[in-house]
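First the structure, in the form of structure tokens, and then the observations on it.
One chain of protein is taken out of this complex; the other chains stay put.
A and B label the chains in the order they appear, each numbered from 1.
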Amino acid sequence: MKRKPIFPEFPHMLHGGDYNPDQWQHDPHVLEEDMRLFKLAGCNEMSLGIFAWAALEPREGEFDFTFMDRAMDDIYKAGGRVILATPSAARPIWLAKKYPEVLRCNDHFERNLFGRRHNHCYTSPIYREKVAIINRKLAERYKDHPALLGWHVSNEYNGRCWCPLCQEAFREYLKNKYQTLDALNRAWWSAFWSHTYTDWSQIDPPSPRGEMAVHGLTLEWKRFCSHQTVDFLKSEIAVLKEVCPDKPVTTNLMAFHDDIDYHELSRVLDFVSYDIYPPWRGADKHDIPLAKTIALYYDHHRSMLHQPFILMECTPSTQNWRPFNKLKAPGFHMLASMQAVAHGSDSVLYFQFRKSRGSSEKFHGAVIDHEGSENTRVFREVKELGERLKGLDALVGTYTKSEVALVYDWSNRWMLEASEGFQNRDKKLHDTVLSFYGALWDRGINTDIIGYDDDFSRYKLLIAPMLYSMSEEVGKKFEKFVAEGGHLLATYTTAMVNETDLCYLGGLPGAGLRRVFGIWNEEIDTLYPDETCPVRFADGEKAEAVDYCEHIHSEGAEVLAYYDDHFYAGTPAATRNSYGKGEATYIAFRDTGSAGERLLEEQLNRAGVRRLWDTPLPYGVTVHSRYDEDTEYLFLQNFSYGENTVETAMDLSDLETGEKLTGKIRLAPMETRICVLKH
Amino acid sequence: MKRKPIFPEFPHMLHGGDYNPDQWQHDPHVLEEDMRLFKLAGCNEMSLGIFAWAALEPREGEFDFTFMDRAMDDIYKAGGRVILATPSAARPIWLAKKYPEVLRCNDHFERNLFGRRHNHCYTSPIYREKVAIINRKLAERYKDHPALLGWHVSNEYNGRCWCPLCQEAFREYLKNKYQTLDALNRAWWSAFWSHTYTDWSQIDPPSPRGEMAVHGLTLEWKRFCSHQTVDFLKSEIAVLKEVCPDKPVTTNLMAFHDDIDYHELSRVLDFVSYDIYPPWRGADKHDIPLAKTIALYYDHHRSMLHQPFILMECTPSTQNWRPFNKLKAPGFHMLASMQAVAHGSDSVLYFQFRKSRGSSEKFHGAVIDHEGSENTRVFREVKELGERLKGLDALVGTYTKSEVALVYDWSNRWMLEASEGFQNRDKKLHDTVLSFYGALWDRGINTDIIGYDDDFSRYKLLIAPMLYSMSEEVGKKFEKFVAEGGHLLATYTTAMVNETDLCYLGGLPGAGLRRVFGIWNEEIDTLYPDETCPVRFADGEKAEAVDYCEHIHSEGAEVLAYYDDHFYAGTPAATRNSYGKGEATYIAFRDTGSAGERLLEEQLNRAGVRRLWDTPLPYGVTVHSRYDEDTEYLFLQNFSYGENTVETAMDLSDLETGEKLTGKIRLAPMETRICVLKH
Partner (left out) sequence: MKRKPIFPEFPHMLHGGDYNPDQWQHDPHVLEEDMRLFKLAGCNEMSLGIFAWAALEPREGEFDFTFMDRAMDDIYKAGGRVILATPSAARPIWLAKKYPEVLRCNDHFERNLFGRRHNHCYTSPIYREKVAIINRKLAERYKDHPALLGWHVSNEYNGRCWCPLCQEAFREYLKNKYQTLDALNRAWWSAFWSHTYTDWSQIDPPSPRGEMAVHGLTLEWKRFCSHQTVDFLKSEIAVLKEVCPDKPVTTNLMAFHDDIDYHELSRVLDFVSYDIYPPWRGADKHDIPLAKTIALYYDHHRSMLHQPFILMECTPSTQNWRPFNKLKAPGFHMLASMQAVAHGSDSVLYFQFRKSRGSSEKFHGAVIDHEGSENTRVFREVKELGERLKGLDALVGTYTKSEVALVYDWSNRWMLEASEGFQNRDKKLHDTVLSFYGALWDRGINTDIIGYDDDFSRYKLLIAPMLYSMSEEVGKKFEKFVAEGGHLLATYTTAMVNETDLCYLGGLPGAGLRRVFGIWNEEIDTLYPDETCPVRFADGEKAEAVDYCEHIHSEGAEVLAYYDDHFYAGTPAATRNSYGKGEATYIAFRDTGSAGERLLEEQLNRAGVRRLWDTPLPYGVTVHSRYDEDTEYLFLQNFSYGENTVETAMDLSDLETGEKLTGKIRLAPMETRICVLKH
């Protein structure tokens, strides 16, 4: 299961982060201190040049690489390497003032003023040209620099632009996709409320000033904006690859960001990188559930390219932009960093190395505080982590084997959010995803997060939470998966609409899945936040439905649970159907956890999914693993601020101490142990 | 009391609803199924052509009536009739793109983009012209079609437009009304904050970008927008009447909609129709109070023209656009439909007959589900109702006799909402209206909801909730009503300002009512939401004031209750005054129900108002009646999800079963019985 390291010439766990010496050119002492403290902290990487365009090209066509030349050399001399950024995430003022088209228009079709980051049109030919020029300069200047590891393209792509150029590109995108207006009108059901388009030029993007209710339009606009961002990214990469074809490229992603279909985007990267800022609160009741969410995000980023990823940004101490910004308890930075590694990261990198002295993020945590020395608590914790990471180089490139996958699709999410029906406050897709993921985390089960275009056959069990929208083709893919022996666990709102948000006719679930699940979903009842509906399992166990209660009929499926109130009392609430060589379970109601967990547990057992640990884990403790041929590294992590004890009959040893581990193992608060298991 | 039926040539209870075959032209099988299911469901009416403009006139001046020709014929062949819509509620895109003036401007004076429904300027000459053309085409084509019953003009008129054309029309409206700027400045008290107008052209409509605090301006703008909408409606009707003068016209209304003075609007209709979508929740504690609100709305629509109305839209199952959209319990659709009939509806019509496959309302309930067959719960309930309605043709045209009326005025509402004083979160006009109406509902008393221009002399008791604004003339009308023997029950904030929102001088209540009530209202104290003030009746009964406590003085009135705290402890809280041959009760405080109910009960008795039922009704049960000469039809309805029993000494029979009804009568959950009483 081992993958080739991302940077074969530097096969180390990376430790370091964003470095912005352009802010400190007036103070050479600071720059010297940076290098002393870089080494002292056990760092080996700097991410350079993010937001440095104004420094690199202070006037149009005038370039100044002084600060970057020095930084590249200094870092290399200090034993470090550089991931070099393209500066496109923030443009110099002169560029925006001279070429207003580079700035975005908002959803009222008004041009933004200069300001912020991420305020540029992805379509603008001028912006693309200016970015290509500076990118080429950077690539040509540093392509042979020994410090250069790879490319950090732009920064945290996000946002949408409603400018005339984007509008025109949107119309072209639609023409390519639908070919005829008839096809488009049919797909969007635009006859409703007399919205039939009779000329391509009539199509405006959704706007609060105009149309927000044609769901097909909203969907395609989100798809287009995502597509256009990826297209821009490709144009950035093209220049870099042309000049230095061997250096891997990435851009830093952000969990399940709404703006971009990361499944589409990741396909153009050499490796995935990730920025993460969890609001840890210093108490088990907050941080253990949060640890599950974060684990889900890590697994998602690892699954995109099915290889290790780079943790590109995190904070060594606190954020500054949340409503409340807390300090991490001593030891927690170690735990959180090791969690990233456990889930497939080959790095722990920070934003940023030295705190900025002014502007909006001046209070964001950093390795070096405004105080300036190594005598801070945070610096000491960073240094301790640096020392530990040096011992983990063997893990670089090791990968994860998952028998379970959760299926997630961006178009499904966009349609679900845009849909008007059942309840309109929050459809709770992510809550549903998380409730299943959390149960897997509690059980110590490696999980992949995959898209509709992934290979389903790799897995024993697929979890399909709220897959409201799928095409007939995806329906067939699920059908084939089950028919060939796979286990499928799906929920309320499955397959209600097709890929352009048209409802399936002939009874739900659509896309051919009515047969696969052996049920008909006739109606969906919505519960108010203060309402519940009792549910009873066949063996008498009770549960409680919230939010959604579908009124379904078994058409051959075994009924696992029944509603116990409302007019649908006595009708099925959960079913399981044998189909071909496999099984399909349908959960018709949302619950607050226990019922879904019970049904998942049963399905895990029926599918024969392996738990990584051979005994039940206490609350707050989890295990995830990475593989290297016949060696498995089990990361045993205690996310509690209290001690915990686990037991095992496996024959394990501690990777870092060599200690033999078996029987009862005591875990200190926030402790991570890496256990070696030979297969 | 019987009225001529709305459609004398088709004197049946109508059952059916909005039908949009223009969305399904690509699938002839669907169109055939529609007719089969129309008959099967016991339907006899379709509302055709709402939002069909894009289908009827796909390009400017190119008309295509194919789908409508077929639908008219098919429906007629299936034994049905058609209420035909004018398509003005949504315009085709080509129209908006070619003539931008047809789109509205928002309150920032910005032109909307194409999108949504109800996005057109009511002033635009081009829009009026284009609407007139398509309306004339429709009228000419179908005027002699045997299926045509009448006209459904546009759809749910609402909204306001701030475009230059509307602004200019507003100025003309003001010139006509005030004649001189002096008169206007005086009426609006514009000297305050130096807002004196010295030229008509200086008058801009209220806008967040400009002026929101000149109450006279705000009031007249709302009056103008309402007036202009009615003017547009009149222009639509004119064409229809010119071509087919005999067909009655309506437009579908929406309860107490803020945008339009329905008293003014209803004057131009042949009959009133109503769209209603209550958020029934399936539990007595929510649905019984809600049933009272809905009953109020029905009574209001019946009272506008004092004749039966058409329930033009409701859903047979669920809405899709509320925050939470619940299914109706089995049987509830029957109850809710019979409630409409009880209050004067001669129909039960739906939006819509077949669920749209896409766009924003695709999950809105309909007679035919996406599933497509008659095998759904909803279809079965619709069919059951259809069968019952066939037995109620005798009720068509029967009317209601009310001895009590609630007085409601749109200008009063607009001024109260715009006013700044006492409390500014929610003046609670509608809560106050509802608290009196609910007490009447509990007692089984027919009630009319009337305006200032209605005939007061028809009633024994007038309830005047929060009539903050009235002219001297209206004051005189109330004075005359009481002087001649009428009973008047009024509340806090009565007659504070005149018809342009100028405060009455010389002590409140103004408009001459200080003498009628025999009190002086010196000050009004506002209570915070967490505050109450105890109140004590003369006989020691206690109550609790909330929101408003007026500090009043008796000037001859009998004091019925006193405040028991605050600095106004011991001063009057409610009074009754004999004036001429009548009585006027004043309630100076808001309470949460009991005190107002007690005072109402006393006044009902003193006025000799008849209860329809001869014994008290249990909670959740009510009676309303319709008359046909010497026959009264008492609708006895149980709005509870549990059983109830009522008792009577009257000699009744069941209209539908012929069963004799007297003594104890058991009502099943959600049951409606129609009891015949001969006078």
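Operating definition for what follows: contacts are C-beta pairs under 8 Å (C-beta built on N, C-alpha and C of every residue); 3 or more make two chains touch, one makes a residue touch a chain.
Since this is a predicted model, take the numbers as computed values, not measurements.
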| item | value |
| --- | --- |
| Sole contact to the chain not displayed, among B:10, B:76, B:256 or B:422 | B:422 |
| Sole contact to the chain not displayed, among A:10, A:114 or A:399 | A:114 |
| Of B:79, B:146, B:210 or B:323, the residue in touch with the unshown chain | B:210 |
| Among A:4, A:59 or A:581, the residue in touch with the chain that has been omitted | A:59 |
| Among A:66, A:179 or A:360, the residue in touch with the chain that has been omitted | A:360 |
| Residues in chain A touching the chain absent from view | 20, 22-23, 26, 51-55, 58-59, 87, 90-94, 97, 106, 110, 112-117, 281-282, 317-318, 320-327, 329-330, 355-364, 369-372, 376-378 |
| Chain B, residues in touch with the chain not shown (by the definition above) | 109, 186-199, 201-202, 204, 207, 209-216, 419-425, 500-508, 520, 522-528, 551, 566-567 |
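Rule of thumb we're sticking to: only the chains that are shown with their structure count from here on.
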| item | value |
| --- | --- |
| Intercentroid distance (Cα basis), chain B paired with chain A, Å | 50 |
